[in-house]
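Of the protein chains in this complex, all but one are displayed in their positions.
Chain lettering (A, B and C) follows the sequence in which the chains are written, and residue indices restart at 1 in each chain.
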Amino acid sequence: LNETPMLDQLESGPWPSFVSGFKELAERTKKPMLRGVLDQLEYSYQTKMGYWKGGLVTVDGYGAGIITRYSMIKDKYPEAAEFHTMRIQPAPGLHYNTAMLRELCDTWEKYGSGIITLHGQTGDIMLQGIEQDKVQECFDELNQNGWDLGGAGAGMRTGVSCIGQGRCENACYDNLKLHLDALKHFSPQVHRPEWNYKLKFKFSGCPNDCTNAIMRSDLAVIGTWRDAIDIDHDEVKAWIAERGVDALVNNVINHCPTKAIMLKDGDIDISTRDCVRCMHCINAMSKALSPGKERGIALLMGGKNTLKVGVNMGSLIVPFMKMESDEDREAFLELIEEIIDWWDDAGLDHERIGETIERVGLKQFLDGVGIEYDINQISRPRDNPYFKAKY
Amino acid sequence: LNETPMLDQLESGPWPSFVSGFKELAERTKKPMLRGVLDQLEYSYQTKMGYWKGGLVTVDGYGAGIITRYSMIKDKYPEAAEFHTMRIQPAPGLHYNTAMLRELCDTWEKYGSGIITLHGQTGDIMLQGIEQDKVQECFDELNQNGWDLGGAGAGMRTGVSCIGQGRCENACYDNLKLHLDALKHFSPQVHRPEWNYKLKFKFSGCPNDCTNAIMRSDLAVIGTWRDAIDIDHDEVKAWIAERGVDALVNNVINHCPTKAIMLKDGDIDISTRDCVRCMHCINAMSKALSPGKERGIALLMGGKNTLKVGVNMGSLIVPFMKMESDEDREAFLELIEEIIDWWDDAGLDHERIGETIERVGLKQFLDGVGIEYDINQISRPRDNPYFKAKY
Amino acid sequence: MSSQERTWKTIESGPHTYEEALHPVVRKNYGKWKYHEIPKPGVLKHVAESGDAIWTVRAGTPRQDTVDKVRLLCDIADKYSDGYLRFTVRNNVEFLTPNGENVEPMIAELESLGFPVGGTGMCVSAVSHTQGWLHCDIPATDASGVVKSMMDTVYNEFKDMQMPNKVRLSTSCCSINCGGQADIAVVVKHTRPPRINHDHLVKTCELPKAVARCPVAAIRPTVVDGKKSLMVDEAKCICCGACFGACPAMEINHPEHSKFAVWVGGKNSNARSKPSTMSLVAHNLPNNPPRWPEVTEVVGRILTAYKAGGRPWERIGEWINRIGWKRFFEETGLQFDDNMIDSYRHARTTFNQSAHIRF
Partner (left out) sequence: MSSQERTWKTIESGPHTYEEALHPVVRKNYGKWKYHEIPKPGVLKHVAESGDAIWTVRAGTPRQDTVDKVRLLCDIADKYSDGYLRFTVRNNVEFLTPNGENVEPMIAELESLGFPVGGTGMCVSAVSHTQGWLHCDIPATDASGVVKSMMDTVYNEFKDMQMPNKVRLSTSCCSINCGGQADIAVVVKHTRPPRINHDHLVKTCELPKAVARCPVAAIRPTVVDGKKSLMVDEAKCICCGACFGACPAMEINHPEHSKFAVWVGGKNSNARSKPSTMSLVAHNLPNNPPRWPEVTEVVGRILTAYKAGGRPWERIGEWINRIGWKRFFEETGLQFDDNMIDSYRHARTTFNQSAHIRF
């Protein structure tokens, strides 16, 4: 390896060092690409500029899934001339058994650099560092082992799920299953982007939203429930016995956003009508409280980050849908199809669906897709008389 | 009088009836204008349309203050051909002695209809119903008795003050005096409008804002204080003894917007640093709590109602200014002059100053006038990176 | 009368002076008040640091008064409050007296003259209102008549103090809303684009001004019968009526299509929560003189629900914030509809960008 004095400074300190990892891999495998990439990265640290440019590499029949990177200074670092990334869709919930994962590593070491990002912010396995002429072969081998490329460009993107019903007592629907079904359903749009812009799904089992769905996805599928919170009164009393009533008041009751929890004779009472399913009391009293029995999902739409219009959070569109049977999942996917059709018509180039809804109007969107109006869609009725009603 | 069957229905019921008042006045004075106006109003009730149109009537040397009304159906109701209103500036705080008021009534009965509105929403006495050729004489007589016209059009408007230090223990500055000084200072602009649009002052003695200044005036002058709330601990205990500690918690402590009040050994303690001077605890415990000693005003700007941009509330511009001496009042008026100069430059036709600030930017406004930035001017720092700083 | 004949030279005196209009006890204790109490509805008692006390008796007025009514009020003041009186920003009249024993006889006399004593504390006070057909040049309804009709129905609430907190009402005769934001506001809502009176247009309007006035750029220059005129893009028009204020030929008012809307939750004070604007909760109510029963009925429903459900000190908007809009509509029996979803400039800030849901 060549000298990388600046990068080397990232080898000290207690947090695991990606630099050490790369260097060890380079030492062991002697892959020139790794040396070149370390050299170019060191040069970036020295000059405070980046040196990759994009391009277009795909696999047979696909229009997306490979993020292409050519060095802008390949005369200087010929070993880093190409450094493409393959986005791979992991299992929903990012679950692995070691057999799958070792196999993946072996294939990747055979064709690529051996650098893996676990995981990209949109939920992909990112196999980072492959040359164009290895891509198809690498893909074929991965695909034979059950892996497929993830999304990129103006199409459906890879989804993210929390662990959900796999481990979490709060999960209100089978998000892993819905994730699998939804992304399979939209495989053509993942692989052959043809919309205005990207579209992301994230599946959180409950309103804690451990996948950041509302903030970071166009289609945020959030588990929720329609009936009362399930209270195990013995466990409530046990909680109070252990932690005291002050803790109950300060840390649970006072934090309820709608003051729905009443202290009553050494126990609590929750006014279901006032509860907004924020999860806090359930989080704080995991043994005593659980989401109700009538569970399903809420759909929020339009989350995206800063670009152009400023960060936009998802807005509540469908307050509740059952999500238990295959029929439920099909009905959901039909709704999503209709939503996408509307966006395809109404949207502009490089306009996320949340931007389209904001520009065209929430009411117009609901009308366009045929979704019922619900007071839960807004935080307050309008404060201006600027509308023309159809009377 | 002629038949007014619809209006007559407004004579029944317990609330004092303006119709009965008008009819009694018409019966007594036999003024034809009153009969005509009742007839035209009845016709409006019948046809559900209004029939006045504007025009331009002024007094010598003034360009505003008379709201001119000509009947659009004077062939039908010739007695109501003219029905102009004279806006008169009352004393700040709407105080009268009976001598002043009787004199005003006598003059008005001599020249006009005898209908008086006490008061217009912007704070004027509205003498409603005079003919053009009586206006100057009527004005001269009023003016000799210390009355002057109020504002209209694109100039300074009449101000509003609460009773303030005249009766209220919450008043943090002498709002009647500031009102008088300010409106005298801007008399030329009241009488000869020459700005982009109207500009309104309202003077509230404290943040209870009994003049609706923040919502309804371009320049909202709100009394406030900088030090701690004055607590009379004996009175706190007396309050609790009388009403109970539950009432204290439910009705005072829990309503504090910033949770600044602590219950402590049968007494209360207020964290001044956390108090936002909302007035609630002082309102609820009038005997026990009072605004602090270091009193002054806060200036908010930009309140207006719905037209065009939608209702806009005043935004905090100057968090604190002393307002005790004549110098303080002069410094304040100088600041207002500078603000108006900026608006004269930066504003568009028919654009209220709040609209200008919104269009041009709060920072640009503060820079333009030379007002210090203060974190209190905003409810949160920006959530987007869309600025170009001067580094 | 031409200006030549004038003998008087105008004094631009501005507001009337106030010193001589203050009761001597007020003057003495000016800025030195200590606390107040509300001994009974319509009566305030303020105590000064000096120990002096002043009683205030407050009463409702028609607001559209006459010299006769005002002279009656002067008689009361001369008799009971040393010749001083004032008005509140809500058009109630107040008599301030240091003589506590004057309070009851004054109340009796005011009531006998038809001036209801009340409007203090946690009551429904008088309505902030506007001109309407009586005087304005752009109204779609009357103001004083709507107010009279409303106050007749809430008369007892004016005279009592049984509400969770103050209730402020306003009415306005066009969407400009000179009446202001209020706990409950009753405001005209046009429902059709303006009809253009091309004959008047050229005579009465500055065309560029009318074009500039439209907030959604729905007005475009055109030519009618060879004359310059204007046209409205009806698909764009939001029926706001702004153009009518700039140009009387843009006829927005209509006997049938100018309707009423009801708004709730406006709050002007800073007590507890920050000031807030009001929200639309009912519309398409008929403009039905002389008594507007449909409008007063909606106002009554809201007051009933608030009176039953509000906690002490909660204003209407604060009550709704606690119980949520869903329950507000349920408890008032009003109907949420799609037109209540904001579509204007900051609409996005009113979307529910959370999974906080009420079922």
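As a convention for this text, a contact is a pair of C-beta atoms (placed from the backbone, for glycine too) under 8 Å apart; a residue touches a chain by one contact, two chains touch by 3 or more.
From a predicted model like this one, the values you see are computed outputs, not experimental measurements.
J.: When the whole complex is taken into account, which chains on show are touched by the absent chain?
T.: A, B, C
J.: Quick one: which of A:Val236, A:Ile268 or A:Ala284 touches the chain that's been left out?
T.: Going through A:Val236, A:Ile268 or A:Ala284 one by one, A:Ala284 is the residue touching the chain not shown.
J.: Using the touch definition up top, pick the residue from A:Gly63, A:Gly153, A:Gly166 or A:Gly292 that touches the left-out chain.
T.: Touching the chain that is not displayed is residue A:Gly166.
J.: Out of B:Met126, B:Ile268 or B:Leu316, which residue would touch the omitted chain in the full complex?
T.: Hidden-chain contact among the options goes to B:Leu316.
J.: Please give every residue of subunit C in contact with the chain that is not shown.
T.: These residues touch the chain not displayed: 270, 274-275, 346, 348-349, 353-356.
J.: Give me the subunit A residues in contact with the hidden chain, please.
T.: Residues of subunit A in touch with the missing chain: 6-7, 9-10, 12-19, 21-22, 24-25, 28, 37, 41, 44-45, 47-54, 59-62, 67, 69, 83, 85, 89-102, 105-106, 108-109, 114-119, 121, 123, 128, 133, 136-137, 139-140, 143-144, 146-148, 158-160, 162-163, 165-169, 171, 174, 176, 179-180, 183-184, 187-188, 190-191, 207-212, 214-216, 222, 250-251, 255-257, 277-280, 283-284, 286-287, 290, 305-311, 313, 349-350.
J.: Would you write out the residues of subunit B that touch the absent chain, in ascending order?
T.: Output for subunit B: 207, 209, 214, 222, 224, 226-227, 257-259, 272-278, 298, 300, 312-316, 319-320, 358, 361-364, 366-367, 373, 375-389, 391.
Throughout what follows, only the chains that are shown with their structure count from here on.
J.: Between subunit A and subunit C, what's the gap in Å when you average each chain's C-alpha atoms?
T.: Chain centres of subunit A and subunit C, defined by C-alpha means, are spaced 49 Å apart.
J.: Go ahead and note the Å separation of the Cα centroids belonging to subunit A and subunit B.
T.: 52
J.: Express in whole angstrom the distance between the two chain centres, defined as the mean CA positions of subunit B and subunit C.
T.: Roughly 12 Å separates the two chain centres.
J.: Out of subunit C, which residues touch more than one other chain, so two or more?
T.: Residues 175, 215, 240, 277, 344 of subunit C each touch two or more of the other chains.
J.: Among the residues of subunit B, which are close enough to touch at least two other chains?
T.: Counting only residues that touch two or more other chains, subunit B contributes 306, 310-311.
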